[in-house]
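As you look at this complex, bear in mind that one protein chain is not there, while each of the others sits in place.
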Amino acid sequence: MRKICVVITARASYSRIKTTLVAIKKHPDLHLQLIVTGSALLEKYGSVVDQIEKDGFEITARLFNILEGNKPLISAKTSGLALLEMPTLFASLKPDLVVTIADRYETIATAVASAMMNIPLVHIQGGEITGNIDDKIRHAVTQLADFHFVASENAKARVLRMRDGGNNVYNTGCPSIDIAAEILKSASLNFNPFVTYGGVGPVFNYENRYLVVMQHPVTTEYNLAQKQITCTSKAIAELGIPTFWFWPNSDSGTEGIAKGLRIFREQNPDCPVHFFKNMESGHFLKLLKNASCLVGNSSVGIRECSFLGVPVVNIGSRQTGRERGNNVIDVNYDSNAIAHAIKIQINRGSYEPDFIYGKGNSGQKIAGLLAEIPITSNNADFYE
Amino acid sequence: MRKICVVITARASYSRIKTTLVAIKKHPDLHLQLIVTGSALLEKYGSVVDQIEKDGFEITARLFNILEGNKPLISAKTSGLALLEMPTLFASLKPDLVVTIADRYETIATAVASAMMNIPLVHIQGGEITGNIDDKIRHAVTQLADFHFVASENAKARVLRMRDGGNNVYNTGCPSIDIAAEILKSASLNFNPFVTYGGVGPVFNYENRYLVVMQHPVTTEYNLAQKQITCTSKAIAELGIPTFWFWPNSDSGTEGIAKGLRIFREQNPDCPVHFFKNMESGHFLKLLKNASCLVGNSSVGIRECSFLGVPVVNIGSRQTGRERGNNVIDVNYDSNAIAHAIKIQINRGSYEPDFIYGKGNSGQKIAGLLAEIPITSNNADFYE
Amino acid sequence: MRKICVVITARASYSRIKTTLVAIKKHPDLHLQLIVTGSALLEKYGSVVDQIEKDGFEITARLFNILEGNKPLISAKTSGLALLEMPTLFASLKPDLVVTIADRYETIATAVASAMMNIPLVHIQGGEITGNIDDKIRHAVTQLADFHFVASENAKARVLRMRDGGNNVYNTGCPSIDIAAEILKSASLNFNPFVTYGGVGPVFNYENRYLVVMQHPVTTEYNLAQKQITCTSKAIAELGIPTFWFWPNSDSGTEGIAKGLRIFREQNPDCPVHFFKNMESGHFLKLLKNASCLVGNSSVGIRECSFLGVPVVNIGSRQTGRERGNNVIDVNYDSNAIAHAIKIQINRGSYEPDFIYGKGNSGQKIAGLLAEIPITSNNADFYE
Partner (left out) sequence: MRKICVVITARASYSRIKTTLVAIKKHPDLHLQLIVTGSALLEKYGSVVDQIEKDGFEITARLFNILEGNKPLISAKTSGLALLEMPTLFASLKPDLVVTIADRYETIATAVASAMMNIPLVHIQGGEITGNIDDKIRHAVTQLADFHFVASENAKARVLRMRDGGNNVYNTGCPSIDIAAEILKSASLNFNPFVTYGGVGPVFNYENRYLVVMQHPVTTEYNLAQKQITCTSKAIAELGIPTFWFWPNSDSGTEGIAKGLRIFREQNPDCPVHFFKNMESGHFLKLLKNASCLVGNSSVGIRECSFLGVPVVNIGSRQTGRERGNNVIDVNYDSNAIAHAIKIQINRGSYEPDFIYGKGNSGQKIAGLLAEIPITSNNADFYE
């Protein structure tokens, strides 16, 4: 029975890996170990850890590592803290494989710890390009990992180039599409966001149409975060359409966004915008599926929304370089351009599904590979 | 005036970068900041930091981070400690460029800290292949770095492949060749190793011929370190030729080597083998230039010795994948094979110089580039 | 010239030490080194570090160490982080004396680092009793320190008991009284809090009378923080008197207070309560001096207000055990009792000054002692 240690660092990485966790848990030859760290532990970012437990997974270990502050040195120290403590956990849990996801700054700690401890490392969603600091992290993890489960053919080709070939690169599709596929089976909005999630801001009628906004700070432009969010909030204020707005991830620049949003709220107390910290991912996808448009810079717009056919207005550089479907209109930080693009998308309505990121069976595929990939055991004693 | 922050982590990285440091110090447009960390701070590994000061460089900061223990988790935690504290130093020193060298496990901390803090990072000696865990570190640093000063054409081509092209890859040659080139001007052995460096073990006559041994633990085979060193020590004991033996770097497996050497000494108290912790690099190169053969797995055998034409017996997998000259005979961990290869090399005598790793002007080239490469200053405020 | 390294961890410790810093800076035989750490670095807690620079002091080093989260393990890890990095700073700064203040959880890191590095340590404001976890920290620092500058005769007697006698205990009074004494010379409210400090909440007329509220979480009751603040906010809401309310320190329980205050604001949008993060201490003392009553659990109510004669309603256990003047009415977490006590104090008016915590010359006294206390130099080489 292989011990598979999955490290969850943030809301996004949990959403992306969830169907894989289910498949690992069900697989007769796999034993799941779950380390939760980063913003996934913090109430401020929606207590993802509680959601994970509610979803039926047992938390093997919790590693608090996020430092307070709104500066790049904070991210670096936060990774250092993870790298300092993760080895203690690995040495205690003795996993056969470690799984790390995507490109958050904490993933580098997981990857370095595994590589130095000679624990075979699986990287999920390498080989993509987004055009900012995450690229460095993602590609560095690609170099540290032993196995690569990528989400598209482009990504596979890039990983192979970066590694001068090799056999351990598999296109599994993106597990986030699995959840989207599940949702499509019954996509009606069968819950009331205000009742179920509380949040703050005016309560409004969202039956006819509504927007969803999700805009994160861009780590290389963290000092512009407040300015950038203000472009978006101006556009939303001008349109006056009912809007569900999601709080950003913890990262350099988050405080700038928080400040911008506080000002927006004080200046537009009656604008029909309601803020949420978090939402169970099934609910979130239904909210998207029924939205007139998703606005912001979330990768959800590129991935899930291409599969779901949701119109997207993608702002700025955060998703630059990612393969995308027809459902996306890219705009700059310019409130007029944003408002204009939203209007176009609302008029356009929903798109046909696109399968560039998989067909909805990634979790199964990944669990199968985790059980079968050959682990060189010449390091059998690496925990001694 | 650009502030250039060079991070020295070990004896080898100092030797390799020394002529570059001299050139930076002399350059009118550059200001040198020197962070010393890792084994370079420890008496046990020859107090490299004292040598650096003796060479006329001022130490800007000292960062103690090596944990005790002989296990992979120790290397990982040691890197974590560096990554935790390095950002505090960077935020205080505010360098315009950070320079990291080669592939020691601490280099990843420097690279991650720089990348996360958006400080432009120069990596020296990327793009090489050695076939062990150092490859992962080296290639990960390549992904995190902004500028790549590589040591050979092969290395340049590999970095370009790994990064999908780009403009910031320069073949500067290896600065370690600079020192070798300087040595060649007057290569006679004008010092007495016993008198100048003390060390332990019998004192012997080395005028006619002698060997130099330098064998480090292989990190992916750290648990075999004692066994591996014993193959070498058996061969040396059998040959009975005067031998200068250098203590290994701090790494997973070092204690195994130390144990093996203690046993060797107790069993062969009269064998003409003298042990040193460290040697000023000019002296070391003269010792090599006049040696009948270098034995072990040091990269010095591949680089400097190819330029100097010194016969080398390279043992095991540590240098696998590195480009090498005709001066190298590769053997396995087998005391007979080692002894046999040494005899061949002694009979063969010295080789013609080979310029695959440069012609001796790398330090100058690198300093020139550090002053000229374009730094994108859209992150001008990254320390605020 | 003695190098005096003062470590500032929070707004309160800065206020308390400020006149001492001025006196050190002016003293011909002393050289000031200032390490700023903890919440004093964070914008969220009023960027005390910027205030320190504005006051004319140079920051020698900044040490970010506060982790995010609202749990006791976070405070412990935060101290660990400080203890991990502080030695690097001390080894670089080579102070002759380290000065630590009072009882915040970060002070233990400063004290342990100094003790282990054999650097003579001065503890300011030991020997007091407050009846919660701070007592443990304060008394532990007393055991680790070499010199004790206490604020009252009671405190001196207690330190002597705890240390079985000794010669290094001095009653210097509390330097916070120095600022209060300075203020008394011209105590009129010569600034407009709304204009100078912004803050959030309604703007009101405060000419006739106003309250000041400052209530911190109690670390041993951190999970009750929200409930406790709600008792106070209910009382304030009921009274409807103009109120300046100050944001609490960073500590276990802060988030509970923040939540309680957010709810208060949403439920009482028109109540004349204005919130501030921070205020320059001179302004703060003038605001107190002219207040009808200070409400909460700040030590300012016990110390400065006794000297200034300001009526105080002290709530709960946070100041239990501290010597106090006649100006204080103690009440429990009970909104009726709080409201009642505030009314009594408002009717009573201001009190006569009380000198239990000094007469206003502590900074001078302390600087003088720092220059004169005998430092045993048998550890002269402790930084080598």
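A, B and C are the chain letters, set down in written order, and residue numbers restart from 1 in every chain.
As a working rule, a contact is a pair of C-beta atoms (placed from the backbone, for glycine too) under 8 Å apart; a residue touches a chain by one contact, two chains touch by 3 or more.
Source: prediction; values computed, not measured.
Touch with the chain that is not drawn comes from one residue among C:9, C:51, C:79 or C:345, which is C:79. When the omitted chain is restored, the residue from A:92, A:267 or A:326 that touches it is A:92.
Only one residue in the set C:59, C:140 or C:200 touches the chain that does not appear here, and it is C:140. Checked against the hidden chain, the listed residues C:109, C:241 or C:261 yield one contact partner: C:109. In the complete complex, the residue from B:48, B:73 or B:294 that touches the missing chain is B:73.
Within the complete assembly, C:91 is the residue of C:6, C:42, C:61 or C:91 that touches the hidden chain.
Summarising the interface, chain A meets the missing chain with residues 61-64, 81, 84-85, 88, 91-92. Although one chain is not drawn, its touching partners on chain B can still be listed: residues 41-44, 64-71, 73-74, 77, 81, 200, 250, 255, 266. Contacts to the hidden chain, counted on chain C, fall at residues 71-73, 75-77, 79-88, 90-91, 105, 108-109, 111-113, 115-118, 133, 136-137, 139-144, 158, 161-164, 220, 223, 378-379, 381-382, 384.
We adopt the following convention: only the chains that are shown with their structure count from here on.
In terms of their C-alpha centroids, the spacing between chain A and chain B amounts to 40 Å. With centres taken as mean Cα positions, chain C sits 51 Å from chain B.
Multi-chain contact residues of chain A, defined as those touching 2 or more other chains: 71, 73, 77, 81.
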